[in-house]
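To keep things clear, I will list the structure first and then write my remarks on it.
With one protein chain held back, the other chains of the complex are shown just where they sit.
Order of writing sets the chain letters: A, B and C. Residues in each chain are counted from 1.
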Amino acid sequence: MWQFFHKLGSPKWFYGIANRFMPWFLWGGLILLGAGLVWGLAFAPKDYLQGNSYRIIFIHVPAAFLAQSVYLMMASAALVTLVWRMKLADVFVKAIAPVGLILTFLSLFTGAVWGKPTWGTWWVWDARLTSMLILLFLYGGVIALDKAINDEKSAARAVAVLVLVGVVNIPIIKYSVDWWNTLHQPATFKLTEKPSMPMEMWVPLLLSVLGLYLLFGWLACIRMKTEILTRERRTRWVRELVLAGRK
Amino acid sequence: MAFDSLSAFIAMEGHGPYVWTCYAVFVIFLAGLMIGSARRNRAVLEACKRGIEQQGSTTGTRPKAAATFTRVDVSQH
Amino acid sequence: MNADARPGLRPIDSAVGSARAMASVFARDVRVAFRQRQDLLNPLLFFVMVVTLFPLGVSPEVAFLKQSGAGILWVAALLSVLLSLDHLFRHDFDDGTLEQLVLQPQPLFLLVLAKTVAHWVLTGLPLVLLAPVLGLMVHLDGNSIAILCLTLLIGTPVLSLIGAIGAALTLGLRSAGVLLSLLIIPLYIPVLIFGTGTVAAAAEGAPVAGYVALMGAFLVLALTLAPFAAAAALRISLSNS
Partner (left out) sequence: MSEPLLQAVNLECERAERLLFQNLSFSVMPGTVTRVEGPNGSGKTTLLRVLAGLNDAWSGELLWCGEPRAGQREAFLRNMLYLGHRPGIKPLLTPLENLRALMAGRRPLSDGALLQALAGTGLAGYEHVPCRNLSAGQQRRVALARLLLADEPLWLLDEVFTAIDAQGVEAIESLLLQRAAEGGAVLVTTHHDLQLPGMHRIVLGGESGHEC
């Protein structure tokens, strides 16, 4: 098993694997996400309480769900970077941090717009949205630190430490924001308290979550390939690859 | 189909604008991110190719440019 | 070379016009800033974070936020400008570019004005553009947000200009960051008071023309006097470095 683990660490090996999986990720993701959204938008029944505005859930929940799991993925990669010093793990963190930031922003934006028809104001200091906002700051901090350090190796370890510190804080932030929320606001309708959803509501939701995950897989692969190419451009295998004219 | 006509589908009983702006922003950002990443990947590939071809042509290190430190006659520029 | 030197070159009297020199200083600062785009985003992220602290720290109730939203945004904008002032002169001081700037024949205060305007365009202006979004987050209504952005648009250049004096004075000193804040925050207080006061007056429907005119006066005063003080401060800092 150990030999496999280290083989995983070699960028060249990963480059080959990524090339094989990317078409599946791309097309699988597009099909699933497309199906989920179309079903959710056009065919799913109207919500008895919120009317049609609830259809935003089919992009809000996948984005929010993925944004948090991307941070957790970054945290595990950060652990690998610090403990086993594996370059590929840092390539992963550096490649998907901006994706996580954009997903968090999307979930915030859709959550805010969804709040308008529901509560009449664009922004509500609701527990979930506030924790998402703090997650956005965490992503912003990771990217700012990564861009600020020129030397690759020290940047890798510094970012890894910051991500780990961030991930330890996520539950703490979540708990304190929830407590702060109950302190100030009577239990209003919690945005993502999934009311018991009938089957034709959560199936499209499941499809779009899966679709978005696959698209994320594709994004991670292509961004990691770019990062590997910039780091390894002087190695022999990159030279052969480029001269052979392969993607 | 949960709506009886296309226009009802667009309007979504008044919630249309909110729903459609959300979906529009979502698609724009996601597509932008995917196309941007793909384009940057191709750009880096091109840069690698250029770098290798350039390195290939000037065999060995770059010829040491002789620093003549002669003054530039600005009038003819 | 014979003993007595050859006839000297005729001293040159034609120098590049101040406007062209100012334009080149402005263009260079903007170009350098865009080579490191992340530094442009950091003050904005700081601005959003500081605004988020108040609802968390005090209370998210709409009543409180509506009443103190303008003040929150103004304090946050002020702190963001203060944060970004540090590298107005420091990078140029470290790599020797500042010496060459001081030795340019054009009047130094005009070149310092160009640098400060570049700094404002790169930090102050984005804050003004981001303010409406944050205005929504603190439940300000449309009219207050418009007035708030107007006061920020007039106020942030004043913050940059006064801040330039502080940045020039604390150049090359040990704890420049803290010292800069201690020097400059008292000078920011009038701008803050009138900035938030204008929005409060607008909220009660009172005419704001007087307040805005006064802030315009601050801006003109800062535009005329601050570059002189900053230029003098630069000379002092350079001469004892």
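Following the convention adopted for this analysis, a contact is a pair of C-beta atoms (placed from the backbone, for glycine too) under 8 Å apart; a residue touches a chain by one contact, two chains touch by 3 or more.
Since the structure is predicted, the reported quantities are computational estimates derived from the model, not experimental observations.
Listed by label, the shown chains that the missing chain touches in the whole complex are B, C.
For the chain missing from the display, the contacting residue among C:T52, C:S80, C:Q106 or C:T196 is C:Q106, taking the whole complex into account.
For chain B, the residues touching the chain absent from view are 62, 64-72, 74, 77. Interface residues of chain C with the unshown chain, by the touch rule above, are 1, 4-9, 11-16, 20-21, 24-25, 28, 31-32, 35-36, 91-92, 94-97, 99-100, 102-106, 111, 235, 238-240.
Assume only the chains that are shown with their structure count from here on.
A separation of 21 Å divides the Cα centre of chain A from that of chain B. Mean C-alpha position of chain B lies 32 Å from that of chain C.
Shared contact sites, meaning residues of chain B that touch two or more other chains, are absent.
Not a single residue position of chain C touches two or more of the other chains.
Only residues 1-3, 9, 12-16, 18-19, 21-23, 25-26, 29-30, 33-34, 37-38, 40-41, 44-45, 47-49, 51-52 of chain B touch chain A when the two sit together in their complex. Interface residues of chain C facing chain A in the complex, by the touch rule stated above, are 36, 38, 41-42, 45, 48-49, 52, 55-56, 59-62, 136-137, 139.
On the chain A side of its complex with chain B, the touching residues are 37, 41-46, 51-53, 55-56, 59-60, 63, 98-99, 102, 105-106, 109-110, 113-114, 116-117, 215, 218-219, 222-223, 225-226, 229-230, 233, 238-239, 242-243, 247.
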